[in-house]
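With one protein chain held back, the other chains of the complex are shown just where they sit.
Each chain carries a letter (A and B) given by its place in the written order, and its residues are counted from 1.
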Amino acid sequence: MRITLNVWRQKNTNAAGAMKRYEVPNVSPDMSFLEMLDVLNEDLLEKKDADGPVTFEHDCREGICGSCGFMINGVAHGGHERTTVCQLHMRHFKDGDDVVLEPWRANAFPVLRDLMVDRAAFDRIIASGGYVSVSTGSAPDGNAIAIRKLDSDLAMDNAQCIGCGACVAACPNASASLFTSAKIAHLGHLPQGQPERLERAKKMVDQMNNELFGSCTNIGECEAVCPKGIRLESIAMMNRDYARASFMERPSTGEVGFG
Amino acid sequence: MAAVATNSTLHRTLEFWQASIGKKTVMAVTGGILVGFTLVHMAGNLQIYLGADVLNHYGQLLKSNVAVLWGARLFLLASVCLHLTAAFQLWSLKAKARPVAYQKLAPTKSSYASRTMYVSGPILLFFIIYHLSHLTTGQTHPQFDEGDVYRNVVLGFRQPVAFAAYLIAMGCLGFHLIHGVWSAFQSLGINHPKYTPKIRNLATGLTALIVGGNLSIPVAVMLRLIGNDVQ
Partner (left out) sequence: MELNSRVPSGDITTRWTRTKFDMKLVNPANKRKHSVIVVGSGLAGAAAAATMGELGYNVKCFCFQDSPRRAHSIAAQGGINAAKNYQNDGDSIYRLFYDTVKGGDFRARESNVYRLAEISVNIIDQCVAQGVPFAREYGGTLSNRSFGGAQVSRTFYARGQTGQQLLLGAYQALERQIEAGRVQMLARREMLDLVNIDGQARGIVCRNLTTGAIESYAADVVVLATGGYGNVFYLSTNAKGSNVTATWRAHKRGALFGNPCFTQIHPTCIPVSGDYQSKLTLMSESLRNDGRIWVPLKAGDKRKAADIPESERDYYLERMYPAFGNLVPRDIASRAAKKMCDEGRGVGESGFGVYLDFSESIQRLGADKIRERYGNLFEMYDRITGEDPYKLPMRIYPAVHYTMGGLWVDYQLMTTVPGLFCLGEANFSDHGANRLGASALMQGLADGYFIAPACVGNYLASTKFQPVDTSHSAFKDAEANVTGLTKRMLNASAKRTVTSFHRDLGKLMWEYCGMARNEKGLKLAIGKIDALREEFWDSVNVPGTGDELNQSLENAGRVADLIELGSLMCRDALAREESCGGHYREEHQTPEGEALRDDENYAFVSAWQWEGEKKAQSLVKEPLTFDYVKPSQRSYK
């Protein structure tokens, strides 16, 4: 089949970008979407196209590393349930389809080139508190703490986040709430995460705000495009923990003092 | 060192407001207050079906205690202001968070109501101003008679333009509530697979009740089911 692509081309972060049209003839329905782009890129290379091949991020191509992702016809990852771009196959398209490809758009995700954006803001959110502070060597036996299976499963549901950024891209507000809450909920459901739970929520949410992500207004587009099925329930948990961290936490004794 | 502790609480409150989650909490709480008011307001207004005397008596009762009246008015005004400020700030954050718009953006599962809160909200704001000037202070009412609530309502709604304005406003209120009520729970951190479907039903029920109750009055007036005693 024949596919027409409208691809956002942008040389670097500061350059102006524009949509360009490309024809990809002979697309096999068994190709993955990225393989179709590979074919386009080989063609652009052979033709010595002035813009060069289309830059897009990808690595594992099995939907787990979170590298790939862009908007396909206005939907993050193309809109198939629990499917990243690399797992999307061309059999879902028809001969003659006109497809629009755009990078994730958010102030916190500057475009690096074409369809590739910089998601370092996500790392900084995790760095602000998305962990259990336990150094190597200081762990008790793995079975020392029994964990209710349900809690473990809920933690796992959230821990599955691949950090692809589709939630931010699909959110009309460009909010990173689903991403941030997934980590807060992952650790918040486990006993290991309790000692730092409120502090973690406070730090991570504050960092998220500092990164210029928008605010969640409970629209739910993030949940719909999340390739790992993270739910809005996690955002509610984050909201709860953040409010508690802001008002219910006792000041530390050092903070109160005895003056 | 006590100052540090006070500072810290103030600081935390300010920080909470700074954070978008804080603003959303404020929106949820003030939204809840306004929904409550709307519900009571509607219940009061439905007394119109009991006749002019009952409604007018209710109107007088509301105004009988100036302190309570103004207390309530200021409380509501404060709620509206906070709701507005938070909404405005969140909205301006939205523009900052995505300075370059998508050439193509196709919503998937989200509701129309949820995506248009920034449209239904401002319309409701203008409506409230109009509504106050229409039936409370009377500037936009053609035959306003301070004290005769019943007559003001009936004559007011007989105007096709006013009737249309109320119709549109109630449509917006419906959209605003059906997302807003559920959303308030979510913002306050209440979301549970067992209860969230019930909260969604509650939002729908509450919306139907408020919109239906409120709309019944102008419709009844237009259909001449009530107010035939007013000329």
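Quick notes on this one:
To be clear about the criterion, a residue touches a chain if its C-beta (ideal position, glycine included) is under 8 Å from a C-beta of that chain, and two chains touch if they have at least 3 such contacts.
The structure displayed is predicted, hence computed values, not measured ones.
Here the chain not displayed is in touch, across the complete complex, with A. Contact with the undisplayed chain is limited, among A:G130, A:P172 or A:G214, to A:G130.
Residue A:G193 is the one among A:G78, A:P103 or A:G193 that touches the chain not shown. Taking the complete complex into account, residues 11-12, 28-32, 34-36, 38-39, 42, 45-46, 48, 52-53, 55, 57-62, 64-67, 83, 87, 89, 91, 112-113, 116, 118-120, 122-123, 126-143, 145-149, 152-153, 155-156, 159-160, 162-163, 186-187, 190, 192-193 of chain A touch the chain not shown.
Definition applied: only the chains that are shown with their structure count from here on.
As a whole-number value, the distance joining the C-alpha centres of chain A and chain B reads 35 Å. On chain B, the positions that touch chain A within their shared complex are 1-2, 4-5, 8, 12-13, 15-16, 18-25, 90, 93-94, 96-111, 114-115, 117, 179, 182-183, 186-193, 196.
Here chain A touches chain B in the complex through residues 8, 19, 71, 73-75, 79, 100, 102, 105-108, 170, 172-175, 205-206, 209, 212-221, 223-225, 232-233, 235-243, 246-247, 251, 255-259, going by the rule given at the top.
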